[in-house]
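Other chains dropped; remaining ones untouched in position.
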Amino acid sequence: MATTREELTAKIQRIKREKKLTWKKIAAAIGKGSPIYYTAALHGQMKLSDGEAKKAGKVLGLTENEILLLQEIPYRGSLPPGPPTDPLIYRFYELVQVYGTTWKSLIQEEFGDGIMSAIDFDMQMERQPDPKGDRVKLTMTGKFLSYRQY
Amino acid sequence: MATTREELTAKIQRIKREKKLTWKKIAAAIGKGSPIYYTAALHGQMKLSDGEAKKAGKVLGLTENEILLLQEIPYRGSLPPGPPTDPLIYRFYELVQVYGTTWKSLIQEEFGDGIMSAIDFDMQMERQPDPKGDRVKLTMTGKFLSYRQY
Amino acid sequence: MATTREELTAKIQRIKREKKLTWKKIAAAIGKGSPIYYTAALHGQMKLSDGEAKKAGKVLGLTENEILLLQEIPYRGSLPPGPPTDPLIYRFYELVQVYGTTWKSLIQEEFGDGIMSAIDFDMQMERQPDPKGDRVKLTMTGKFLSYRQY
Amino acid sequence: MATTREELTAKIQRIKREKKLTWKKIAAAIGKGSPIYYTAALHGQMKLSDGEAKKAGKVLGLTENEILLLQEIPYRGSLPPGPPTDPLIYRFYELVQVYGTTWKSLIQEEFGDGIMSAIDFDMQMERQPDPKGDRVKLTMTGKFLSYRQY
């Protein structure tokens, strides 16, 4: 039985393989929320509500304790320390390296002093067909939070 | 006279301050491309074409050598080593930490083994009005590149 | 003339020493805001408004360009990389090490999934007299931001 | 049976989940001290007295050896190496990055050369209602310790 979130993530990956499930199918079974949010929860990065966790437990065959664990707020951070070694994930890290200062200059020029929230945040992923090769399209919105001057 | 890209970026920031310019105005003077791309170039992360560099040189009052320097491919990477300390930029790094494995699972489930290119890539930034507080909206598309099996 | 924020911070420290000023006196000359906020601005971590920057410029004898620089949003982060070596600052880092998981457990038990904002944030510092030795009293409030479920 | 403090912390988290307890309820069962102090002890960062440990053992169903372990002074440090990846905890780390030098300047201007103790230290957490969104209020006091000139 998994008692930590890491163990639970590993168990879910094993079951998914055995049952030949996909993340999308599992997400659809959990509820009407975004598949990105639900997949993040199954990777130990978000929490599920009581109802969602029970549905996840049903499709995956989890124990009662594991269903409770899915409702706990996790200690977030899905990657080992240092720049990510996996090429797909590294490319996002590279975007931060290359565009970081540009994002800062343009967002703050438009909105003033503050940040784009990574908490009041949502995102979508789509396939954008393209004759030269389909493209991954990511759309993110985050609430702009102004620095409080006190 | 600036002889490295870092010196040139610093000089451009000083001139922008003195002339009370904005990144958007400078970008509009450079050409019809994306303000994000042009701002990245002025931060030493992208190169400009000959015509664009000359226009940038004109609006900013750069020397001929500096105009040539803007056309060179830079050694990319705009941030000091380690996680970025600036809060606006850190939030993007946090997204990679929290969502990295989720992106990997969902993109590869949809597209197969490969990555989203950070080279054949474009992005847009918009202000999305919202009664609870306006939101920063970022849209990115990157060509999906399949791992070659050989 | 200082052209970067680091140079400006160093220049301000030199002038403060020469003129035998204190941070509190400089802050009082800048405006009615918190001395903590103003001191952070003079250390290159916050921005001043046009009027505040001019007053700071007057009391410190800064150039016009430096007054503009004080109004720019800085690249934040006041410390060299790695745990801070200065004992006063290290003690705050130690609090994060020792209390980090406790803060997470208690704040999220009280407020649900989310964070205490470091942007919509303010703080105060007071001397709390104590017969066994006076105490430093810090009071911080940060808006609770809920994770958006999408 | 847990024989290290890390194992005991993990076991307490599992029991808390199974028994649907909260940190506040466990703390109230332990004694009249601060819930922050008691929660830190249950996270392996503080020690309990004999009486407190026995009460903790009772509410959580711990073994005698585990009750002794709660009375031992722990090797403190609740976080993995590097900046914390969890967003709630990171925000506190960010405050040290942004305000570190400001705290040093203002505390030492007020008190002279020395530090705010992180040992002779206490803190409180409150919910501060606010129409724009409730706020987390933290109040800390630490004894000021003067550098001994010898």
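Should a chain be cited, it is by its letter among A, B, C and D, assigned in written order, with residues numbered from 1 in that chain.
One rule holds for everything that comes next: contacts are C-beta pairs under 8 Å (C-beta built on N, C-alpha and C of every residue); 3 or more make two chains touch, one makes a residue touch a chain.
A quick note: this is a predicted structure, and the numbers were derived from the prediction, not measured.
Because all chains derive from one sequence, the complete complex can be expressed as a copy number, which is 10 in this file against the 4 shown.
The criterion applied here is as follows: only the chains that are shown with their structure count from here on.
Two chain pairs are in question, C-D and B-C; the one with more C-beta pairs in contact is C-D. Centre-to-centre separation of subunit A and subunit C, using mean CA positions: 32 Å. Centre-to-centre separation between subunit C and subunit D, using Cα means, comes to 24 Å. Here the spacing of subunit B and subunit C, counted between their Cα centres, is 29 Å.
Touching two or more other chains at once are residues 36, 75-77, 79, 101, 104, 108, 114-115, 117-119, 121, 123, 145 of subunit A. By the touch criterion given at the top, residues 3-4, 65, 68-69, 72, 75-77, 79, 81, 118-119 of subunit A touch subunit D in their complex. Residues 10, 14, 17-18, 80-82, 85-87 of subunit B touch subunit C in their complex. Those residues of subunit C that touch subunit D in the shared complex are 22-24, 35-36, 39-40, 43, 45, 76-79, 84, 86-89, 91-111, 114-118, 121, 123, 125, 127-128, 130, 132-145.
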